[in-house]
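Below are the structure tokens for one structure; questions will follow.
A single protein chain has been omitted from the complex, and every remaining protein chain is retained in its original position.
Coming up: subunit A.
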Amino acid sequence: MAAAGGGGAAAGRAYSFKVVLLGEGCVGKTSLVLRYCENKFNDKHITTLQASFLTKKLNIGGKRVNLAIWDTAGQERFHALGPIYYRDSNGAILVYDITDEDSFQKVKNWVKELRKMLGNEICLCIVGNKIDLERERHVSIQEAESYAESVGAKHYHTSAKQNKGIEELFLDLCKRMIETAQVDERAKGNGSSQPGTTRRGVQIIDDEPQAQSGGGGCCSSG
């Protein structure tokens, strides 16, 4: 738990965040991350072998962030495996297709599940993808946005095809995760100096002079 938070208080240490990507098959999850990490869409020249685990390094206001994006299998038959994927994650991006009402219902299910399992520590983003197909929209903007607000998530509109809204989505999410991590750190900082409050401390004996003679045998032969 402490390691996943990854929030390094010390300057120079990077935050590392785990973000899970949830959404039914065909809503464009893969296109979304490929557009973000490789800036390519349906391209023959995509260099990456896979789009299921991607990383991105960011610098937000002088704070370094390592983002690890975990894609999840969206088929119905794998739905029960969700908790294995999203445990210890800092953020979740829930993608639906604006032309597909069902995919939005799926998002609602996931939100319920995530809140139940992870509480409010996780930053949720609900993303309506494929806004280039605005004419075929089946999920109303108002409904989606008011729903997002009601569950404490942010709503975004994106188009992986036209590269719209994706950069903002990830940047916003990172900022929110940094905030959460900082709040977390402060809370922990009050309690003890060590971030791992749940862990029992190992006794580390600090006796420099003995260390020298103890390690003498192994180091002198070199």
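Methods note: a contact is a pair of C-beta atoms (placed from the backbone, for glycine too) under 8 Å apart; a residue touches a chain by one contact, two chains touch by 3 or more; residues count from 1.
Criterion: contacts and distances are computed from a predicted model.
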Candidate names "RING-box protein 2", "Rab5 GDP/GTP exchange factor", "Potassium channel subfamily K member 4" or "Trafficking protein particle complex subunit"; UniProt protein name, chain not shown = "Rab5 GDP/GTP exchange factor"
Which one touches the absent chain: A:Ala51, A:Val107 or A:Ala160?
-> A:Ala51
Where the complex has a chain not shown, which of A:Leu34, A:Ile93 or A:Ile131 is the residue touching it?
-> A:Leu34
By the document's definition of touch, the residue of A:Tyr85, A:Trp110 or A:Phe170 touching the omitted chain is A:Tyr85
Residues in subunit A touching the chain absent from view | 2-4, 6, 10, 13-14, 16-18, 21, 25, 29-30, 34, 44, 46, 48-53, 55, 66, 68, 70-75, 77-78, 80-81, 84-85, 88, 194, 196, 199-202, 204-205, 211-222
